[in-house]
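Note that one protein chain is taken out, while the other chains of the complex remain in position.
Residue numbering begins at 1 within each chain, and the chains themselves are lettered A, B and C in the order written.
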Amino acid sequence: MAILNEEQEMLRDMAREWAANESPVAAFRKVRAEKPAEGYSPDAWSAMAQMGWAGIVIPEAHGGSDFGWMSAGLVVEELGKSVTASPIVATTIAASAIVLGGSDEQKAKWLPRLASGEIVGTLAVDEGARHDSSRIETRVNGGKLTGTKAFVHEADGAALFVVAAADGLYLVERGEGVTLSPRKLTDMRSHAEVTFDGAAAERLAGGGDDLLDRVLDRARILTAAEMLGMAQQVFDVTLDYLKQRVQFNQVLASFQALQHRMADLFGDLAMMRSAVEGGLEALDSGFGVARAATVAKAEANRVLHLMSREGVQLHGGIGMTDEYDIGFYLKRARVLEASWGSTSYCRRRFASLAGY
Amino acid sequence: MAILNEEQEMLRDMAREWAANESPVAAFRKVRAEKPAEGYSPDAWSAMAQMGWAGIVIPEAHGGSDFGWMSAGLVVEELGKSVTASPIVATTIAASAIVLGGSDEQKAKWLPRLASGEIVGTLAVDEGARHDSSRIETRVNGGKLTGTKAFVHEADGAALFVVAAADGLYLVERGEGVTLSPRKLTDMRSHAEVTFDGAAAERLAGGGDDLLDRVLDRARILTAAEMLGMAQQVFDVTLDYLKQRVQFNQVLASFQALQHRMADLFGDLAMMRSAVEGGLEALDSGFGVARAATVAKAEANRVLHLMSREGVQLHGGIGMTDEYDIGFYLKRARVLEASWGSTSYCRRRFASLAGY
Amino acid sequence: MATLAEPKEASADDAFREEVRAFLAEHFPAELKGSNNALASVEGPTNESPAEKAWREAMGSRGWGVPTWPKEYGGGGLTRKQAHILNEEMAKVGAYNPIGGMGVMMFGPTLLEYGSEEQKREHIPPIARGEIRWCQGYSEPNAGSDLANLQTFAEDKGDHYLVNGQKTWTSGGQWADKCFAIVRTDRSDKHNGISFMLIDMKDPGVEVRPIQMISGMSPFCETFFTDVKVPKENLVGKEGQGWTIGKRLLQHERTNLSGGGSMARLMGSALSDVAKKYLETDDQGVLVDAVMRDRIADFEIRWQAFLLTAKRAMEESKAQGGVSEISSVLKKLGTKLGQERAELLIEIMGLQGLGWEGDGFSDSELSGVRAWLFGKATTIYGGSTEIQNNIIAKRVLGMLDHQ
Partner (left out) sequence: MATLAEPKEASADDAFREEVRAFLAEHFPAELKGSNNALASVEGPTNESPAEKAWREAMGSRGWGVPTWPKEYGGGGLTRKQAHILNEEMAKVGAYNPIGGMGVMMFGPTLLEYGSEEQKREHIPPIARGEIRWCQGYSEPNAGSDLANLQTFAEDKGDHYLVNGQKTWTSGGQWADKCFAIVRTDRSDKHNGISFMLIDMKDPGVEVRPIQMISGMSPFCETFFTDVKVPKENLVGKEGQGWTIGKRLLQHERTNLSGGGSMARLMGSALSDVAKKYLETDDQGVLVDAVMRDRIADFEIRWQAFLLTAKRAMEESKAQGGVSEISSVLKKLGTKLGQERAELLIEIMGLQGLGWEGDGFSDSELSGVRAWLFGKATTIYGGSTEIQNNIIAKRVLGMLDHQ
């Protein structure tokens, strides 16, 4: 765990407590069963917004709490532990695009509504099933945006889309010319193919030529923070399970082969945590963000992949049942692994940044 | 172990017994210490030749024993177990090039001398430190061959070089225009950079356009057979060591974490054996050789790499000492891994053969 | 080579091949070409079409669904060579073996070895005809892989046993006609107090409750036995022999779970074919993503090595007689590779490979996802990989017990 300041510690404790009491895995089961239109519980989301989490990276001047990225990561990590269904990652990334690239008017218009949780935003970049920001066909003519975005996270509840077109990022409001076609993935969360057919679009003109890359770095790091919470939880419940389950008259935790596997996972988890916290720190300091983002996402992918596989295996038969929670982590893990850069995508980007 | 016929069983038992009695690892230590010019003990080699091993794939009509490739593999595997220094692999491959591509005269001239062990042959293909048969600069003009071959196996004792030039394979006798510059590698065996400067060369005109590939397939499979012997031996001595060494008042073999690692290695070894024997069978049957060769070498590389690492680790401190044999396998393993196709080279070739 | 291959005895085999061809031409319904054997799967009920039924009956009447089982019990009585020819010819016309399931894979071979003459005459023929579906009553809650700890008790009541207890992970329990179970007949002896018996799933007192899995499917059940009467003639072997017979059956299970042929069938098309569909290729058909190409080749090479290992194990066990100890190795390797393949498939397809239901996904994409999740069970059931590792270390490698 990074060394936190007092405010960050308070925030983390608050998030931990809230997630444990108000949004345990049972809450996700409820969402899965009741299928709210947004893909999450609106009540839970407004509670989060009231705690300032919707505007966690939005400046105070625009109604945000501006706790910074490390704080955002801490909250998202805690929510990841109980696979909470919420648009916090999507809307934070969308907000960051406006913070980085929006005009004063755009900021004034959108950030307060995002910060209050009144509306939800999301980022729409990829046009295929694998992340690749270099392949964008979406075009804008005369303020009208046309293109199709695949697997847009939290699309069902989103009122505002930050859309990557060939010449930059655009803001598109949900409404005319915007059609959603839901895509039910294994994580039972909101995803949709979104078709923009001459939808009114406003360019995010600031933030430089690499605005998209900078927003994607944020998406990678914050997604990695959610994955960190998931990996930590899988590790913790697996360890608890091994300590309690008896087989052949011994608790499983006493079998050396399992001890060594847990020791391996513990080492991997330590590396993942360092990589993710390193990414969050880079965002707050502004130094080395691109590189830190590839490290964070690559490590998150690698370790959560392994952790979710081992977690299921070490739970034995019950880990295969829907009654136990462990399967949710596996089924969400692969969706997040494939989002904003697979492991090999991150490695390519790392190599490019390092000049080889 | 493949199902062997009687002849093959006899041959394997004979090789096993001879290696154990006449060529244990102590014999390799002796070669290392005494540094004979050939890089191996000439007496040991002539004993092998007398048993028919030098001509194991050479037709009886040309003085060979013609036991076939499975038999060759069995012998080479047994020799690999005690890291016997001998030119058997090199000379068998060279002979196979002549069997496949030589004219009747070439066969009559060279095969009997190779079969009797009177002379040793070797294959010279690569011109860089990594195997790549598509990069050959060596040229022949008016029967004179010019080019430089890197890391030629068993060059010190070789009288005959089978040399890959841009337009095919050539036979070059050691002599004028042939210069050796020794390269001492970790395996303490004979390797040299061989420079051909207008050396007299005779083309192997038969065998088709893919003669080089076919010879390389044989090199891959027979090298994999040597590696199989090494991997089997590392596994066996490591298992013995774990059964005998006591720590914390328990034999190491009773620690579950080590049991599971050995079980993993046992599974890998089974796959390696199947792949290697599959390659040898393909050579004898003539079907699917190219594909079987990539599978054999890729698996041999993968498993021996792992096995030699784990073998050293599981031996603990004494595994690091020159007094124990285990280090020899590690130091030979990497040389063979890099020869005739690294793991990723074999995968590329497998994919190409499979059309993807 | 100096060694000559043995002269081929072609004539008899050729005649048999002709017989098979004629049979297939007459009996295999063209509409079933390329389809699968639902009964062999544990994942769903059987809803036989008339054509499927006809095909099952045709194969069943010849005994060719269990080609090497003895003819006297309804098997095919074929030699291995003939069985191989049968397979080859079936593959040529896209025919599947309609006779399968646990009766064929595990229970039948075990009963042929340990059953009484009466039991074989009663139970083997319906299996050979594919009329009866068997399930396995082994695991219990809180016992996991620790079979010696089982609690289900069969009380001796003279001419029958009275069975009480709970089993879990009963594959296809909700669709099965009968259950081969291990139960405790003596509480004083952990290993020798276990017996192997056959229970009718239609008996009063047998209740099944499907378990929902992470894949969304419910191929397994919890099975409750409450005062179930099991006639004494349903005891296989002797009382107390259940441990021996039960383990033998597990060897057959492992061999089947990992067996090259059936695994390959389960696997479906080659990874590289899928990759060529979902990923960019150059004009030579080579995958542009060299890293993915490398990983696919890595998998396919190891898969080849595994298939060769399964083949080698079969040859060796044929040469030595009986099921070999290497079944643990095959089970471990085959299930691991199967899981690796499923994970790789998802990576190849990206998010398109993670569809759960609804629009935007093909049937094969959706079933691939379920197979990926269901496949996580393969390294648990039939003796987990950890248990196989213990078996390999202790029984095959002779490493001492860790206690």
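The rule is short, and it goes like this: a residue touches a chain if its C-beta (ideal position, glycine included) is under 8 Å from a C-beta of that chain, and two chains touch if they have at least 3 such contacts.
Computed from a predicted model, the values in this text were never measured in an experiment.
Shown chains touched by the hidden chain across the complete assembly: A, B, C. From the options B:Pro42, B:Gly143 or B:Pro182, the residue with contact to the unseen chain in the full assembly is B:Pro182.
Within the whole complex, the absent chain has one touching residue among A:Gly68, A:Pro87, A:Gly102 or A:Gly316, and that is A:Gly68. Among A:Met48, A:Ala275 or A:Val312, the one in contact with the hidden chain is A:Ala275. Counting over the whole complex, chain C has residues 290-291, 294, 402-403 touching the chain that is not drawn.
Where chain A meets the omitted chain, the residues involved are 1-3, 5, 7, 60, 65-68, 239, 242-243, 251, 253-256, 258-260, 262-264, 266-267, 270-275, 277-278, 284, 291, 294-295, 298-299, 302, 343-344, 346-348, 350-352, 354-356.
Listed by residue number, the positions of chain B touching the unshown chain are 128-131, 150-151, 181-188, 191, 193, 245-249, 255-258, 305, 309, 312-313, 316-317, 319-323, 327, 330-331, 334-335, 338-339, 342, 344.
Heads up, the rule we're going with is that only the chains that are shown with their structure count from here on.
Distance from the chain B centre to the chain C centre is 40 Å, each centre being the mean of its Cα atoms. Multi-chain contact residues of chain B (touching two or more other chains): 255-256, 259-260.
Multi-chain contact residues, meaning those touching two or more other chains, occur in chain C at positions 386, 389, 402.
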